[in-house]
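Removed from the display is one protein chain of the complex; every other protein chain stays in position.
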Amino acid sequence: MWRRLIGGIAVLGLVGAAAYASFYVAPEERTMGLVQRIFYLHAACGLTMFTAFFICFCSNITYVFRRSAAADALAVSAAEVGLVFSTVNLVTGPIWAHPAWGIWWTWDARLTSAFVLWLLYIAYLLLRTLVEEPERRALLSALFGIFAFLDVPLVYGSIRWWRTQHPQPVLMGGPGSGLEPTMLKVFFFSILAMHALMALLLIDRFGLEKMRGEADIVRRELEAA
Amino acid sequence: MGVLSNTAALLGKELRTEFRSRELLTTTIVFILIVLVLFSFTFDPTVGESRRFGPGLLWLAFLFAASLMLQPCFLRELNNDTLSALRLSVSDPFAIFLAKLGANTLFLLLTELLLLPIFAILYNIPVAAVFAKLVMVFFLGSLGVSTAGTALSAISAQARMRELMLPLLLLPLLTPVLVASTEVTIGLLDRQPFVQWKGVGFLAVFDVVFLTALWIFGEYLLEE
Partner (left out) sequence: MTPGAVCPTGIRFDDIEKRYGGLYALRRVSLEIAAGECVVLAGRNGSGKTTLLRIAAQLVRPSAGKVSFPGARGAGTNGADGGVRGATAYVAHATMVYDELTAEENLILFARLLGVAAPRERVDALLTEVGLAERRDSLVRTFSRGMRQRMAIARALLREPLVLLLDEPATGLDVQGTAWLAAVLRRMRDSGCTMVMSLHGETEISSLATRAIRLDAGSVVADTRRGASFRSILTFVDA
């Protein structure tokens, strides 16, 4: 209990520090001004989302070959947490894009891929609600999760090659390219903070899922008796 | 008794069943036709715009049709539990998938080719000159759609609300196929037709990735 409290405070501290840094430590960007600062949140969420989905992918593979309930619990937790960061990523995109370039949505490779990814993981969670029996649900969603993740590079590739907006809005190039040193440090710090938040949410959600699983087992045993 | 002979036997069964009733083919063709006509009402198809938008709408129609056509794929095997009979009889479960995705690719390709002339007329786009190359891209795209679709059909057959579930799972997954196929088709239907080999290669990669995934995970898709 104390561990969770301390962990929570630490993570909140990190996130707060990252927010502070992105507003006060990072220098103001030349062309876009204040709104550019949302980039630190946006990009960090994007990367964190990807980490979460990767964890989901690994858990899915583990489940298919090992059938451990823990792997399934981790998979759904990672998918949900990833979806949260994905949503923040998608929402901060237009918030940044509109003041910066006058358009709400940019058909940028990363953003569009993120959108398709968001749809895929919504589908993943929806699939889970539509399969009653726990082991069936775990297996089917794991298999879909694997196919979905294998699709990710293909989605990204196809959109980057053929659907990326021209002229390409300069999204800081790639992470780290052409970023001024202080900006870079703030950027990495934001990534760290977001990952810490992800870890916290993941651990919590994982614990919750395991408890739900156990409660479900007891409920089914009672119903059968 | 190997995978290939099993696949051939099962493919024969799939084709025989479908050509006997022709239910899937007729409903799919009519559906695509309706979609194409409806699409044409949503914009004024001057020839220039048709060449730019037409291929995308065509592929979108194919994808929608496929997500409906692929639903019975495994659902009908639940009838009389013939899926168990297949699992007991084949030497490698991958043969079941190969046969089904082969049949689905064929059916999709057939409907696409039957509708191509109608598309050409409705949208005023000449296709005769590049017909063979169109067949190639239709084939590669349909193969991708069928591979992913057959796999996901096995999943959705075991979920509730399965009719809605398959399009929901399949359509986002097929975005790369939609994009790449549309691009290659646009290239082929251009006033100066050209083959976008990047797109063709991309479609081939998609097909290989999902065929491989199906090969590795297929047996788990069929588990009870």
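Descriptive notes on the structure:
Per-chain residue numbering starts at 1, and chain names A and B are given in the order in which the chains are listed.
As a working rule, a residue touches a chain if its C-beta (ideal position, glycine included) is under 8 Å from a C-beta of that chain, and two chains touch if they have at least 3 such contacts.
Just so it is clear, the structure is predicted and the values come from calculations on it, not from any experiment.
The chain not shown here makes contact, within the complete complex, with A, B.
Of the listed positions B:Thr26, B:Ser89 or B:Asn124, the one in contact with the omitted chain in the full complex is B:Ser89.
For subunit B, the residues touching the chain absent from view are 1, 5-6, 9-10, 12-13, 16-17, 20-21, 79-82, 84-91, 223-224.
Taking the whole complex into account, subunit A touches the unshown chain at residues 133-135, 216-221, 224.
Note that only the chains that are shown with their structure count from here on.
Subunit B has its Cα centroid 31 Å from the Cα centroid of subunit A. Within the complex formed with subunit A, the subunit B residues making contact are 148, 151-152, 155, 158-161, 165, 168-169, 172-173, 175-176, 179-180, 183, 198-199, 202, 205-206, 209-210, 213, 217, 220-221, 223. Per the touch definition, subunit A reaches subunit B in the complex via residues 64, 116, 119-120, 123, 126-127, 130-132, 136, 139-140, 143-144, 146-148, 150-151, 154-155, 157-159, 161-163.
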